[in-house]
Structure formats: C-alpha cells, structure tokens
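Note that one protein chain is taken out, while the other chains of the complex remain in position.
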Amino acid sequence: MQRSTMDLWVGLFVILGIGALLILSLKVGNLSTYSRGDSYQLVGNFENIGGLKVRAPVKSSGVVVGRVTDIQFSLESYDAVVTLNVDNRYIFPKDTFASILTAGLLGEQYIGLDAGGDDAMLESGDKIMQTNSAVVLEEMIGRFLFDKAADDDDL
Amino acid sequence: MFKRLTSSIQSIGHGFIEYTWQFGFACRFFILILLKSAVSLRRFGLVMRELYFVGVMSLIIILVSGLFVGMVLGLQGYETLQKFGSETAVGTLVALSLVRELGPVVAALLFASRAGSAITAEIGLMKATEQLAAMGMMAVDPIARIVAPRFWAGVISMPFLAAMFSVMGVFGGYLVTVVYIGVDAGSFWSQMQSNVDFHYDIVNGFIKSCFFGVAVATIAVFQGYDAAPTAEGVSRATTRTVVTSALVILGLDFILTAFMFRGVS
Partner (left out) sequence: MSSDALIEINNLNFSYGARPILKGINMSMHRGKVIAIMGGSGSGKTTLLRLISGAVKPSAGYVKFDNQVIHELKRDELFKLRRKMGMQFQFGALFTDLSVFDNVAFQIREHTDLPEPMIRDLVLMKLHAVGLRGAHELMPGELSGGMARRVALARSIALDPALIMYDEPFTGLDPISLSVIGSLIRRLTNALGMTSIIVTHDVQESLKIVDYVYFVADGVIAAEGTPQEVRESVKPFVHQFVHGKEDGPVHFHYPANAYQTDLNLEGKLV
C-alpha cells in the first residue's frame, strides 16, 4: 500500500466522519434552528402543568420562540413555577397570556404565548402574570358528565 | 454433594479473582498507553497508518449495516405508528433511536468485531512471533511504537464511524418511509428536526461513542498484548476481545444513558 493512497483514504474517512457529524447536527438535529443570539428568561406560575416537560417548545402563533428550561414546585404559592428561555429576537408585551396547550389530541404539550396590547415589554426575569393551566382530559370528561347530568335534571 | 457445592463456589471465586486481576491489569495498561503516547502523537504518521486499517477498513460494514438498521427501523416504526395515525413521527423515531442508542452502540459492536479483533490478532501474532521482543531488544518500546498508535486510531475513528452509521440509518429510514411507503418528506424532516435536540441527543450520542471508542480500543490492544504467545492463545484473545467488548459496551451504555437522559423525558 502506497503511503499517499493511504493518506488519501484516511483523509476521505475523516472528511466523511466530520460530514456525518455536521449532517446529524444540522439536518437531523435542531442546531440550524438554534438561536445564534442569547435568550432571556421569563417565569410563569401555573396551577396545573399537566404533562409539560423541560425542553418543551414555547410557541407564539405556532412559531417556536423559545423553550422550557426549568419546572419547579413552589411552596409559597403551591403551584408550578415554569422558567422559559425566549429568544432575544422576540419581545412580548407585559400583559402577554401564557397557556399550556397540546399539539393534537395526544401530542406533546407546549406553552403558547398570546401577545397582549401593553406598551411596556417583558424583560429578563419578569413574571408572566396571566397564565392558563393545562387541560386535563379526565377533568374535562368529568365536567362534561356533570353538566350532562345537570341538563338531564332540568328536563 | 457437599464437595460439588464447594467446588462450584470455588470456581465462582476463581473466576471473580481472575476477572478482577484482568481488570486491574487492563486499567494499568490503559494508563501506561496514555503515558507512552507522546511518540505516536509526535509522529502522527504512525496513527495515520492505523487509521487506515482500523477506520477506513471498517467503513463498508458500518455504512451497509447503518443503512439496513435504518430501513428496518423505518418499516417497524411505520407499522406501529400508523395505527395511531402518527406516521409522520417515524422520522423522529428513526433519528432518536439511532442518534441516542443504536448509532453509538451498534457501530461500537461492529467496530469491536471488525477492527478490535483485527488489532488483537495483529498484536497477538507479533507477540507470538517474537516481533515485540525483538523490538524491545532494539531499544524501542513496543507499547509506544505498536500499541499506542493502534489505540489512538481506534479512539479517533469510533465517533466518526458512529456518526456515519447514524446518518446512513436516517437515510435508510428516509428511503423506506418517504420514498417507498410515501410518508410526506416535509413532515418527516420537520418532525425529526423539532424533536432531535443538538445538546441532549446528538452531543450525548457523540460522547457515548467516544467512551465506546476508548473502551474497545483498550480491550483490543490489551487482549493482544496479554495473549498467550501461541496460535491458540491468539485465537482465544481474539474471541475475548469481541465478547468483552460487547459486554463492556452494553454495560457502559446503560451507565451513560442513566447519567445523560435521567429526568429529561
């Protein structure tokens, strides 16, 4: 085996390997959609987060604007404190509404932000005041049955 | 009866002691390699040569296996997911299984049986034919000159091979589900991209394959260097490389997975 052909093959091998890593990062993974700039943190208290998980997307009008980075249980208010990292490119008014939504019937849960009309904007570390808890299917069914029973009684 | 019981307990004890010895020797050998790596890093041509035999020669088996594993994942995943009407998630399924687990693990298993066994056999044969002793007599340290370059070639090529395996797998999954079955290409890719995270999935998979590379390379060179210098000893050492590597890869995979993905999902 000639030295130069061996070098050629090894060079090809390394290029292929690095190429594979790049494809994994950019095409398969989400590095391409990762924000280049920094992000800022917002906090929101939710009565019930349902099946929300760390790393769940934060969307506004269906566009991913950030991710959930931390979920804690607060002993002061006895509810869930969710920390969101929102991309610096997107700023929201103070009276933005955060709700936990489900993608499809059985899909993953995410946080949806509905922008309000306030002139002042949310800054890093601010708290989102208006939140809407996750819809828990069992509760919904329970309420439906209860309403139905009440309707039946009226007749 | 009693005697048979004691003798079987004895054999367990013997095996345990034997393995502990081996493990200790392997660790010491690993440190010895690291200490004597200066030569092979300074004369990188030595590592280049081994990269050819270890990395390039494993390309075919890694690429072809990756393609097939991805195709099977695509088929099976589609079968199951379409029952729930979420066949567009098949891209996510294929990519996550490959990047997190199958890429690093299966590539490492294949690498151990293709390149690891070859390294063991080569070093074992050099020992059996007194080439290592001859080298020592020429005042050249065989660990620095023979073992270390092969070790580094194994460590370097493993992550590359695992990445190629995963890419081929994703491509195989794409072929089967999008081209053959007809899942929408756009949702295949977008679902995949929104669910495969760079840090959690790809970087962790990469770290896994680095660990596996170190483990397989250490086992392969150690078994070769430790082989009994006979034809039988070399063939036994080759078998031990494959078996030990497989066990270590799977065990290590469990430990790493427990550390990396704990509490995330």
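Each chain gets a letter, A and B, in the order it is written, and its residues are counted from 1.
Simple rule for what comes next: contacts are C-beta pairs under 8 Å (C-beta built on N, C-alpha and C of every residue); 3 or more make two chains touch, one makes a residue touch a chain.
Just so you know, these numbers come straight off a predicted model, no measurement behind them.
Chemist: Using the whole complex, pick out the displayed chains that touch the missing one.
Modeler: When the entire complex is considered, the left-out chain reaches B.
Chemist: Determine which one of B:32, B:72 or B:125 touches the chain that has been left out.
Modeler: Of the candidates B:32, B:72 or B:125, B:125 is in touch with the missing chain.
Chemist: Return the single residue from B:133, B:179 or B:228 that touches the missing chain.
Modeler: B:133
Chemist: If the missing chain were put back, which residues of chain B would it touch?
Modeler: 122, 125-126, 129-131, 133-141, 145
In the analysis below, only the chains that are shown with their structure count from here on.
Chemist: Using CA atom averages as chain centres, what separation in Å is found between chain A and chain B?
Modeler: 35
Chemist: Quick check on the complex: what are the chain A residues that touch chain B?
Modeler: 1, 6-7, 9-10, 12-14, 16-18, 20-21, 23-25, 27-34, 53-55, 57, 64, 106
Chemist: Touching residues of chain B toward chain A in the complex: what are they?
Modeler: 48-49, 51-52, 55-56, 59, 84, 86, 95, 99, 157, 159-161, 163-164, 166-167, 170, 189, 192-194, 196-198, 200-202, 205-206, 263-265
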